[in-house]
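Only a single protein chain was left out; the remaining protein chains are all shown in position.
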Amino acid sequence: MISSTPIAAPPALFSADGLVGVIFLVMIAVTIIGGFIACNSERLVRAVAGLIVCFVGVAGLYYFLNSPFVAMMQVLIYVGAVAVTISFAIMLAAPEEQKKIGVSSPLIGPFGFGTAALIAGGFSVLAVRTEWPAIAKINDGSIKKIGIQLLTDYSMVFELISIVLLIAIIGALVIARVERKN
Amino acid sequence: MVTYFKDIYSGLVSLFIGMEVTFKEFFKPTVTVQYPYETLTMTEKYRGHVELIESDEGKPNCVVCGLCQRACPSACITLAGVKPEGEKKKVLTKYILDFTRCSLCGSCVESCNFNALEFSKEYNLASTRREDFIFDLLQRLEARNK
Amino acid sequence: MIIEKTKLAFQKLLPATEPEPPAVEDPGEEVEEEKGKKAKVKKEPRQNGVIECDYAVHGYHLDAQVAPEQLIEAVTIVDEAEFFIESITGVDWIKEGQIEVVYDFSRYDFDTCRVVIRTRVNRDNPVVPTITTIYAGANWHERETHDFFGIKFDGHPHLIPLLLPEDADFHPLLKDFKA
Amino acid sequence: MSSPIQLQTDETFVLNVGPQHPATHGVLRVKMEMNGEYIVNAETVIGYIHRMHEKMGENKTYPQYLMNLSRMDYLGALGYSHGHVLVVEKAAGIEVPERAEYIRAIMVELNRIASHLFWFGAFVMDLGGFSPLMYALQDREYILDMLEAVTGSRLTYCYFRFGGLYNDIDDDFIDAARRFIPRMRKSLIKYDKLVTGNIIFRKRLEGNALLSKETCRKYGASSAVARGSGINFDVRKNEPYSVYPDFDFDVPVYHEGDSLARYMVRMKEMEQSLRIIEQGLDKLPDGPIMPKKKPKLIKPPAGDYYQAVETARGSFGVRLVSDGTKTPYRLKLRSPTYSNMHLFDESCRGMMIMDALAFMGSLDLVIPEIDR
Amino acid sequence: MSLTLLNVIFAVVVAIAFAAANAAYLVWAERRGAARIQRRPGPNINGPFGLLQPPLDGIKLMAKQLIIPGGADKVLFIGAPVLAMYPAIMSFVTIPFSDSIVAHNINVGILMIFAFASTGSMSLIFAGWSSRNKYSMMSAVRAVSQSVAYEIPMLITTITVVMIAGSMDLMEIVHQQSSSILHWNIFPLLGKSHNILMPASFLIFFICTLAETNRAPFDLGEAESELVAGFHTEYGSMGFGLFFMGEYANIVIGSCMTTILFLGGWSCPFGLFPGVWWFLLKLYLLIATFIWIRWTFPRTTIYGLLNLSWKILIPLSLVNLLLTAGLIKVF
Partner (left out) sequence: MSVLTLYNSLNTFLILGALLFGMGVYGIVTRKTFIGMLIAAELLLAGASVNFMAFNRFTAPDPVVGQIFTLFIMAIAAAEAAIGLSIVIAVYHHYKSIDAEDTVQLKG
């Protein structure tokens, strides 16, 4: 696992630690490229592909954040379930070659970009400027601890998750149900 | 509820019975023939394309009566003969079988009253050229005699 | 017996031909008379009417010739008697300048009865009414007959070439068709 | 009644099954208008290998045309030849020796089993099981070997002649046939275990493509399609021809009308065919295989003749219109699959494509026989 | 951290090699097995017992041109076969073949395998969608509904094993079964698995594995009698080859999981010489069963398949889960 003590000297590129750093950089690149595709590509299916790439990258980030469990859950839920659902919906609902160019205002692109840049930049500046205090850990955050906490201190969250999912399933069924003629 | 489990059970059993059958077959010897490496001999009555029958003197039995030509439904036989001076019978000079059109029905052999035609036992005829299947039966007869 | 019943129904449909001698025949004599009768038929075209034929010779029991306008009624008779459709075909009688459309019907029953309904139309303008409204299965048979003989089935829902190429405008089974 | 496929709407799309498609066993094309997996409308397009057999019949003499009939259906050729020779014999008044008739019946039944075996294999292969095809082909090869030894060819036999047969059968054949019967019975039990009892197979076919008696009648369906819908119709029983009245056999009839019923009918039919072969071998009389007096040139008297026979695929009819010359004036071939296939357009509506193709498989299609 | 990650990189390379070799030779085994069942010899010309057939096939596939149909989405069309292969390779990283042969044993190994297995269906969707072929599209829709439907009972049954073992660590699960054949999870009453329902769990898991790997009788995605070749109808050359390899690699993963979860991993049934040999033996026996099943049964229908999942497997696995939980609590 990732050691929490900061490494004093920067590692050489071809040392073991250096390679770990390279892999982290790859993960960042994967995340950003994936996100870029997801919000920019014209075809929705490609956007889903971008989303998958992005989420695999995010899962990698989680792995670097000492949490393989959440990383795997990320892949399982987002790639295995959400992305599949979205692409399923695209196949069901989106007619091929559905492109209506120029319907919306031409300003929407720059405006969107401006807003996004402002928000992202603001957050980044805020993050860099703030001094985040490090507090000593009281446990190791292992999956066992997650399980115990989830069923004791955070049982409310657990219950909420189950209720939300149940409602979502039923709601989805009710909304999308189409009576088959004949 | 009972039928639900009964269905599952009987379904599973039927699957295992099927698997037993294929399992037994697995250990039985193979039945196929590895074609280019092994071949079968054709049965006696196998109807291949026709060949001329020769008489004892090595001449074809054919008397150029043309019955086979007329009997052929796809008109794939052309034959010609000459009548040499002083002979009773005609002598065959040309017997062409256009195998590209032949449907191996055997009408020619059946129509022949002079025991001049027989079926060959050749079955793996293949070529990329059409001309290869225009057989000159007289030539083939000579080739066989060599 | 279904033969009698069907025959009666046909006779009701074709009353005009009823009194004529060939309509009712003694099956026993027919075998001997076969050859002579055929020769006769050739000379003078057969009148509309129903004949009971010898099954052993011809392979069918009833032979009804109707006018094209009576066709629907005739087919309704066999439909009500629960016949199934065997086939529809044509015969080109080029010498007489006519095309005959032949409908074969039979029964699933052990009370066997094969009925042939024929109708003759002019060769120049062969039009008969469709029976697809009665027998859905006549659809392809009629399309096929249209392909081969150029007979138009009036009211057919989808009369395009079935067996011949889509753009075929020839009718190969006409006697004057030379490939 | 099939109607032309209209332009597709937003909801539906047109799927072309064939002319080259693994499910169609030949060049058959079905234009299907689909709504997702469901078929809204279907139009069968046939005729890709149409050869105009009927015109050939008008241009050739009777013996010349004889081999054409065995090329109509490459799986059950003998049945079709049988119909043709019977109608010509009937028209020309040729007597057939009894031995020839018996041999004909035996051969036709063997051919029927061969055809059904191939159908069985192909049908199960349509449903995704491949091994039964191979087992079926093994048994079929046995039959083909027997037939080849007698007729000289494996598929397009042209074995029957007007008035008799091309070859007499010998003791080898009789021995082989006698050995074949128990072997085939054992195989049928194997197929029962492997396929018929299989839960996946049954679930797929039970209730699939229900055909009513009325539909069968309106379309003129025959063979297992009709018998699977509770119609007791078999030309061998209803209009006995040849020596079939001498045999004791049953016509399997199932009343469910689904694909499983059609399947069961054919499987039981094989057993009945075995019975016929057994009896035929027992009763086989001695004697010639060709009639003593046979006209040199076959010229049936002018007239209209019809003969129906039960082939492997159903009631096959030949209508011969003779004008007294050596060639037929008109020769109509009523092919059974033509009528059986015609059902498909109407009946497959609203079905899922998997079920429709299982249904198509259960119809036992041989495309050259539809297209003629 | 650093060493394990290097280990992982090394393991990925080995996994690719292992998956490729397995895929190639499983094709051979499948063809030979099918041939034996059907009483044919199968590929037997190239090399002894036709053993050179797979590499020759590979060369043939690689030499062919990859034809991209007009109107296809090129990026996805090329990307889909790659996506088909990678979950299998990723999964190999965490599978322990024996005490020492494991690339990187993470404590949520089961989860990792399921996570990557669940991404496999994306490749089918992309392949189906990008080929611009109606058959491919229908196949993709089928494949997705199938994999979604069977993931659920599969996960639920796996949870029963996880409950008994008390761990998601694959090593740990095997260690708990290693004393003798009677301690294997499939056999009830002894060891840690008090659960008499374990054979049922095994059966459900096995059926789900069949369905998840798109194997007959659940190979609806490529139902060749109606959808021609399903999602890979338009693929030739190595695109097809990768799909093929992906399919077989998935089978290997599925069998590995079954071996680890139920059949005691690398432990010997008699307590003798535990090692990777036993693992491979069990693995290939399971794969042989896969092949055997494929050549025995016809294909199910899409609704039959979904009915089996939703009406039989999911209720049964839920009941199984509850009873197992109860049994663990009681004993």
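Annotations
A, B, C, D and E label the chains in the order they appear, each numbered from 1.
Please note the rule applied: contacts are C-beta pairs under 8 Å (C-beta built on N, C-alpha and C of every residue); 3 or more make two chains touch, one makes a residue touch a chain.
A quick note: this is a predicted structure, and the numbers were derived from the prediction, not measured.
The chain not shown here makes contact, within the complete complex, with A.
Within the complete assembly, residues 2, 6-7, 10-11, 13, 17-18, 20-22, 24-25, 28, 31-32, 35-36, 38-40, 44, 47-48, 51, 54-55, 58, 61-62, 64-67, 69-70, 73-74, 77-78, 81-82, 85-86, 88-90, 92-94, 98, 100, 103-104, 108-109, 111-113, 115-117, 119-124, 127-128, 132-141, 145-146, 149-150, 154, 157, 160-161, 164-165, 167-169, 171-173, 175-176, 178 of subunit A touch the chain that is not shown.
In this text, only the chains that are shown with their structure count from here on.
Annotation of subunit B and subunit D: jointly contacted by E, touch as defined at the top. Within the contact network of the assembly, the step distance from subunit D to subunit E comes to 1.
Of all chains, the one whose CA centroid is most distant from that of subunit E is C. Among the pairs A-E and B-E, the greater number of C-beta contacts is found at A-E.
Each chain gets a centre from the mean of its Cα atoms; the one farthest from the centre of subunit D is A. Separating the CA-averaged centres of subunit C and subunit D is a span of 26 Å.
With each centre defined as the average position of its C-alpha atoms, the distance from subunit C to subunit E rounds to 64 Å. For the pair subunit B and subunit C, the distance between C-alpha centroids works out to 42 Å. The residues of subunit D that reach two or more other chains are 131, 135, 138, 194-195, 198, 200, listed in rising order. Among all residues of subunit E, those that touch two or more other chains are 37-40, 141, 295-297.
Residue ranges on subunit A touching subunit E, taken from their complex, read 1-3, 15-17, 19-20, 23, 43, 45-46, 49, 52, 68-69, 72-73, 75-76, 79-81, 83-84, 87-88, 90-91, 142-143. On subunit B, the positions that touch subunit E within their shared complex are 8, 15, 18-19, 21-23, 25-26, 28-32, 34.
Of all the residues in subunit E, the ones that touch subunit D in their complex are 34, 37-40, 134-135, 138, 141-142, 216-217, 219, 223-226, 228, 295-304.
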